[in-house]
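Have a look at the structure below, then the notes.
Let's look at chain A:
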Amino acid sequence: MSIFLTLIPFVLALLFSLAIVPVLVWMERRIAGLIQDRLGPNRCNVGGIRLGGLIQSIADVVKLFFKEEIHPHFIKNRFYYLVAPSLSFIAAFLSFMVIPFGDNYNYDGLNFTLQALDVDLGILWFLGFAGLGVYGIILAGWASSSKFGILGSLRAASQVISYEVAMSLAILSFVISYGSIDFRVMVQAQSETFLWVLPSWGVVMQPVATLILIVTAFAETNRAPFDAAEGESEIVAGYHTEYGAMKFGLFFVAEYMAMAASSALMVTILFGGYNLPYIDSKFMGEHLAFMAMFFVLMSSFFTFVLIRWIKKNNTYSSVSKKESKIYYVLLLGFLGFIALGFTYLVVFQLSSLAIALMQVMTFLLKFIAILFFFIWVRWTFPRFRYDQTQKLGWNLLLPLSIANVLVTAIVVVGAN
Partner candidate 1 sequence: MVTIYVNNKPIICKDKELLIKVLKENDIFIPHFCYHESLGADGNCRMCLVEIEGSKRPQIACDTFVYDGLRVHTKSESILETNKDILELELLSHPVDCPTCDQAGECSLQNYYMEYGLYDSRVSVAKNKKDKALDLGSNIMLDQERCVLCMRCVRFCSDITKTDELVVMGRGNDSYITTTPFMRLSNPYAMNVIDLCPVGALTSKDFRFKQRVWFLDSTQSICHACSKNCSIFIDHNAQKNQNDHVHRFRPRVNTMVNGHFICDEGRLSYKKANETRKNDFIMKSRISTYESILKHTKKLLQSENAIALVSASLSVEQMLLVKELSEMYLFDVYYDYKEDEKFGDDFLKSSIKESNLYTAKLLDFKLVDKPYEESLISKSLILNFNSEFISKPRPIEMIEFLTHEGKFERSSSIFTYEYFHNDMGLLINSDGVISSYKKSSKVKSEKFTLLKILNDLLDESYTNESIYEKYKELFFKNIPYSKIMKQSQRLGL
Partner candidate 2 sequence: MLFKNVSARFEIENSNSIDVILEHNGYEMVKKLQEFTPEQIIQEVEKSGLRGKGGGGALAGAKWRLLEKAKGKKYIVINADESEPGTFKDRSIIEKDPHLLIEGIILTAYALNSNDAFIYIRGEYQEQAKILQKAIDEAYEKGFLGDETIHKYNIHLTLHRGAGAYICGEKSALLESLEGKRGHPRLKPHTPSPEYFFNNPTLVNNVETIATIPSIIKNGSSFYKNLGVEPSCGSMLFGVSGHVNKPGIYECEFGVSMLDYINTLGGGVKGESIKAVITGGVSTGVIPFEIVKDIKLTYEDLRKAGSSLGTGGMIVMNESTCMVKALKNILSFYHDESCGQCTPCREGTFWVDATLDKFLDGSATLEDIEILKSNSKIMNGKTVCVFAPSVSTVIDSFLKYFQDEFIAKIKVDV
Partner candidate 3 sequence: MSGYTFSAENLKEIDKLLKRYPSKEALTLPILWMVQNDLGYLSNIALREASKILDMPTSHFYSVASFYTMFKFKKSEKVFVELCKSLSCELNNSDELYEYLKTRDDIELVRVECLGSCGSSPMCAINGKYHENLNIKKLDTILGDKDAL
Partner candidate 4 sequence: MGIKTVQRPQKSLKHSLYISALYGGLKTTIKKFTQNISDIDSIPTINYPEQQPSDITSRYRGVHRLTKRADDTISCVACFMCATACPSKCIFIEATQRTDGVDEKMPRTFTIDMLECVFCGYCVEACPCDAIRMDSGIFTLIAKQREDFLYDKEKLLSIKGAFGNEVSNAK
């Protein structure tokens, strides 16, 4: 049992990083569709179950797995060519490993950390591995022996160099504010209040650094509007022009994972991490029943909203009614499971587990919201030109972040 419980953080990390990718892809497509007055993927199904099109992403993954591997003949260095996507993937994956999804929890007197890798230097790890991701890209571009590839990777590399500095400095100002580089400490620091009413979230404490962090996070992950590195209108697909099948898939997954990691980072240092505002683990432990009730009520509210929405909108074909019924059953079942689960945990006073569960749910909610924001931004803003990207990075964000660090340091030193 304890081994099982030890594995929980890993499983969660895997879920949040790897398993979120198909969901993200689905979200991206559907949101893009809805923003653009389209429907997005909605046809792919397993036995009539379409999960709103989510099956499409799964089908895509399957397709990518089984596609023919093509190695262009002009690629001289097969090893680097093959290692590049893996490098990107591993870097993105590892950077996720230090994100805490909840407070520590106890079971049977054992203490578990809700963090895949229980390290104290969270931010440094994150920065280290997030920065490493670009090596994969550079290697891919170079090993492709393709002009588009090398141009894409050069763009990506220069972009990362330009924005890494500003990002680090922005994070430095958070580190100064929170006085720690440990994510968990940061989260706890954010559960307090600021100016009596506001939650002391990073976004409130450090608005400028927040802005810088968000912008640089976009740039770091090569997301629109900073995706000149794969600007298909000029350089086909940038660094992954010569990649196909699962090799491309790895880049694809890595990109989304990097995005997920960035979101997780933002949740953690800007939006109070796994905590609800004003409420920390201690408070939860003290008002467990009330909190549980709140969560169950919230869940049922969302469930009923979702059911109403399905009822109204799932009119695609004659089988949709049947499908909807299955969804109702599943959703209600899930709700029932949550309600029963909480009841069980509350009744048997497994407060630590209950708190962990609630915190993971909170984290997930914030996480999805940030991801939504990522997607929303992508389908709103046009791509920056390469020179504009550089200008923004060096001329605006860098001085701003330096100034912010200085001001923060002065305030913190002055306050102490």
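Keep this in mind: a residue touches a chain if its C-beta (ideal position, glycine included) is under 8 Å from a C-beta of that chain, and two chains touch if they have at least 3 such contacts; residues count from 1.
The set was built so that all candidates are chains of the complex that A comes from, given by their letters.
As the structure is a prediction and not an experimental result, all values here were calculated from the model.
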For chain A, as assembled in this complex, the candidate in touch from 1, 2, 3 or 4: 4
Footprint of candidate 4 on chain A - complex, ascending: 31, 34-39, 309, 312-313, 315-317, 376-377, 379-381
